[in-house]
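To start, I am sharing the structure in question, which I have written as structure tokens.
The complex is shown incomplete by one protein chain, all other protein chains being positioned as in the whole.
Moving on, here comes chain A:
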Amino acid sequence: MFEGDFLRVLNIDLEHNTFSVRERPDLKPYLGGVGIATKLMLENAAWDEDPLSPTQPIIFAIGPLSGIFPLATKVAAVFRSPLTGEWGESYAGMRAALSLRFAGYDAVVIKGRAPKPTYLRIDREGVFFRDARGLWGLDTEETGRLLREWEPGRGHRSTWRIGPAGENGVAFAGVNVDTFRHFGRLGLGAVFGSKNLKAIVVDGTKSYPIQDPKAYNAAYEKIYTEAVKTPRMAKYHQIGTAENILRLNRSGSLPTLNLQASRFTAAEAVSGETFGAQSLTRILSCTGCPVGCIHVGIYRRPHPEGYGYISTTLAYDYEPIYALGPLLGLDTVDKVYALLDTVEATGLDVISTGVVLAWATEALTQGLITESETLLPLQFGDETGYIRAAEYLAAPPNEFYRELGRGLAQATARYGGTDFALTLGGHEMAGYHTGYAFLLGHSVGARHSHLCNAGYSFDQKHGAAFEDAALVEYLIEEEEWRNVLNSLVICLFARGIYTPEATATALGAVGVAVTPEDLKRVGREIFRLKWEVKRRLGFSLENLRVPRRYFETPSGSGPLDPERYQQLLALYRQRLSEKLGMAL
């Protein structure tokens, strides 16, 4: 956007080691981020082919505020998900957005399969295809270290890489970004692996003059001041998102022991407060964010031979603690870290790993599977089995772990146990058993995530006392607006600061003239386009099933009733069809 009245799209062909840059004025109405990525997906998806087919695209995109406004720190990734078979959408922060901005690209489209393991260097000159045979098989940390040492660009470079899980096609493998952040959830790591793509190093060294310093400085400082000098962002900086452990536990919304309970007796021991007091060693920021929400703790344990200590630093948040703590009955900080260490190194998605292992534990107890499948005992509260099982997930030694690595929707088709498989819309659940809005929102959201529309927030505010229409309107409107934030690729923690008015002012200050109403219209249009992709990839609201477990274990809003859920779903479907002007 700084080089002319167009967006710059970098197209990379891994099969032929070629690239080209296209100037696209037609993409400007879609802002950037997930907006333009959706348009590019419509242009590039191989509709009838497997998610791991070489012809499928990986699309990365940033927005007009990326790298130049506080908290506009993320990169959107769009792909066909190997986990759900449909829409894949993921976000990562740290230095990713700033590096891509100053490398000079608004979006990157990667297609094809490299003939041998490859990593890419993307910079202002274009793309360099590098031999990654020596990196194949290495974990995410060692891969990151070697790339840091080999590639120039210290300080304005970002390193995105997969571990063995991505190489082996685990359907919920992620991509580790700059050690402490990830493109997680819907399996971007497996798509990397299917393309023989081990890593991408993005180096951003361009410089762009500020066109209107007065307007830009005023808009920048207003947002910066709100982030730093008001209490609005304090919770993210202080205890961090992990403060949710005790909050959700108090309201009976904390999924525990594969959601056999919604309160964890040892919640205090794995709370954000305890993590902070026992292990927090430093706080970090994504580049360009003054908040500092990344909590890095130290996992310290005695050397097994008794000589000295071994220490590892790991970033924690609410979701990793939920998935590897209460959900698996792991009841100490060190047990959570021990498993998280393996998840990080192998490049698995942390939430899905916790959920599939929780299901496997219960399936083993019920006799649906035996130790001949799991190869070891899995017991709630015992981290040693889970660590080995996570290693098996990343590098499957048998058919069972291969199936489990395809996700629970796939594994239960073979082994049964759908009633207690914690998936919503085919995606392993995030950590909120708050009520109907979460349950519905997670199921119907574009990426089947609590981040699509924050249903948990509605539940926490209204509990059981709500009008059905109000709940449905909330979910739709929230998702529409999040499509705007995700197109500007602003961190969703900052959604209270980037109101429609503040967002329009920020955009105006860098020459993108829009009104708050324009933005809302674009949000709805992007929502519609996503649904166009989802439908073409085979998703239907008709096929949604919710496991019985959600209705057996009381939520934070009290017991949930399957019929009420179905009524809400029917109403959602009707209202969304009306609003988007398409039959759903």
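The criterion applied here is as follows: contacts are C-beta pairs under 8 Å (C-beta built on N, C-alpha and C of every residue); 3 or more make two chains touch, one makes a residue touch a chain; residues count from 1.
Please note the rule applied: contacts and distances are computed from a predicted model.
Undergrad: Match the chain absent from this complex view to the correct UniProt protein name in "Aspartate carbamoyltransferase", "4Fe-4S binding protein", "Hydrogenase formation protein HypD" or "Peptidase M16 domain protein".
TA: Going by its UniProt entry, the chain not pictured is "4Fe-4S binding protein".
Undergrad: For the chain that's not shown, point to the residue among A:261, A:284, A:492 or A:571 touching it.
TA: The missing chain is touched by A:284.
Undergrad: For the chain left off this view, which of A:60, A:105, A:183 or A:216 is in contact with it?
TA: Checking each option in A:60, A:105, A:183 or A:216, the one touching the absent chain turns out to be A:216.
Undergrad: Check the options A:228, A:376 or A:571 and report the residue that touches the missing chain.
TA: For the chain that is not drawn, the touching residue is A:228.
Undergrad: Considering the whole complex, which of A:113, A:206 or A:495 touches the chain not shown?
TA: A:206
Undergrad: Quickly run down the residues of chain A that touch the omitted chain.
TA: 2, 67-68, 70, 94, 98, 102, 144-145, 148, 154-156, 178-180, 204-210, 213, 216-217, 220, 224, 228, 282-292, 313
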